[in-house]
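For this depiction, one protein chain was excluded, whereas all remaining protein chains were kept in their positions.
Take a look at subunit A:
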Amino acid sequence: MSSFWLKRSRSISSVLLQNLRTKTGTLDSSQFLNSIQSSQNHTVLPSGLSSFLLKALKNPSGSQYQQFLHRNSKGGFRFFSTQAVTEPSTADGLTVEGIVASQWTILDESESDWKSHAAAIAQSILVIKKRLQWNKLMVRLNFLSAELNKPNLWDDPVHAGRISREHGSLMGKMKEVKAFEQELLEHIDMIKLAREENDTELESESLKALLTMRRISNEKELEALLSGEQDPCPCYIEVQAGAGGTESMDWAAMVMEMYKSWAQQRGYKVTVVDEMPGEMAGIKRATIKVEGEYAFGYAKSEVGVHRLVRISPFDSGKRRHTSFAAVAVIPIMGDGSTRVQINESDLRIERYRAGGPGGQHANTTDSAVRIVHIPTGVTVTCQNERSQHQNKASAMAVLQSRLDQLEMARQAQMNAQHTQSLTDISWGNQIRTYVLHPYRMVKDLRTNYEVSDPDSVLEGDLDGFILSYLSASLDKDENEG
């Protein structure tokens, strides 16, 4: 083995050592150093640390390296206290919270900038922690540990079993996140070290590893954001024009187009279920069905009233107008979930536009159907299918989902749960403003997230708004919880 490798292995180990020291404070460092020393003499240690490390360094691109870090951070070392109360940090004391606080700019994935990767990962970790209600989780864990340490615990084996199971499960969750933090910080250490040593190969390998982590953390963050029972469901998105005639109907059509493009860009399947055109332009109301993974989870963020300020293209006086469109999002629940039973006798089914004696007298392709659910007054119309039967079937499907949603809201209210996304849209419930004139901006009134390019938003670039709303809802959950 060349002395070059030995030199490096020593220096990296010392980084790790410092790292470990800050973490536990109780590590017997001489013992650890000894281990590393002996590994240089090609002896395999019981802990396996050095041989792993050396192999990893010889073949830094291999998955062993990853695996090593993983094993390492997952508690392959017995020196770790499983309590892990102290905050993991890098050699120079940087923590995950610290990274987020430094507000490093997050660039596109394709930019090879370690700070950007690190910042993105750190942010995802924070979101994941929020979802887990981290602070509460720690308090609970401490409580459970204290319980477990009670000498008379096993006097009541049922209670003890429950406590230890919960402890095990929370511990598992916590360790997973900690391991992830650990991995991030170790990669940062590696990069800093590689730079010190002018080792471009190691630097680029570590950067690659960070990018992989960034992708994984992105997925995990989404899982954390979209953990509602209905989130994975397909959904209906309904847009309705507010008061103000053609002006608002045009705006409603723009909003609907925005969702169609958004959904298509995400790879969702979009079907127009119902569309009621305005007399001159736009739509009075329309419903689309959006199918694909987590369609409801994302789209639910859009529920509420959307306001537009612009110079009206319909006003010859070129005055500024404000228009409103209301958006409702309804999950389409799978057959597995409990669904409201609909009684045929509770329905009034009507042709939407009747007239004349009908039957053999009339030839029309207009087979629009309106269904009124008498007990709740919920009304659904459908006119986009080519047969009345199919229009009725689509309308029934929409009605079913609406009633399911009402029922869910009712139950949630009974359980005093958070029902933000389910509240009925009232015209006061404004969530976002789109200004095209006198300046250009789209701003979400719930999160204050804003962008200065309304065109891109209207072309369906909504994910920024959606994600910021979803993580803001997590904050709310955490504070309320």
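Heads up, the rule we're going with is that contacts are C-beta pairs under 8 Å (C-beta built on N, C-alpha and C of every residue); 3 or more make two chains touch, one makes a residue touch a chain; residues count from 1.
Methods note: contacts and distances are computed from a predicted model.
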### Summary
Given "Methyltransferase small domain-containing protein", "Metastasis-associated protein MTA1", "Exocyst complex component 8" or "RNA polymerase II holoenzyme cyclin-like subunit", the protein name in the UniProt record of the chain not shown would be "Methyltransferase small domain-containing protein"
### Task
Consider the whole complex, including the chain that is not shown, and state which of A:Ser316, A:Ser345, A:Gln360 or A:Asn448 touches that chain.
A:Gln360
### Query
Of the residues A:Pro277, A:Pro313, A:Gly334 or A:Pro375, which one touches the chain left out of the display?
A:Pro277
## Note on the structure
The missing chain sits against subunit A at residues 277, 349-351, 354-367, 369, 385-390, 393
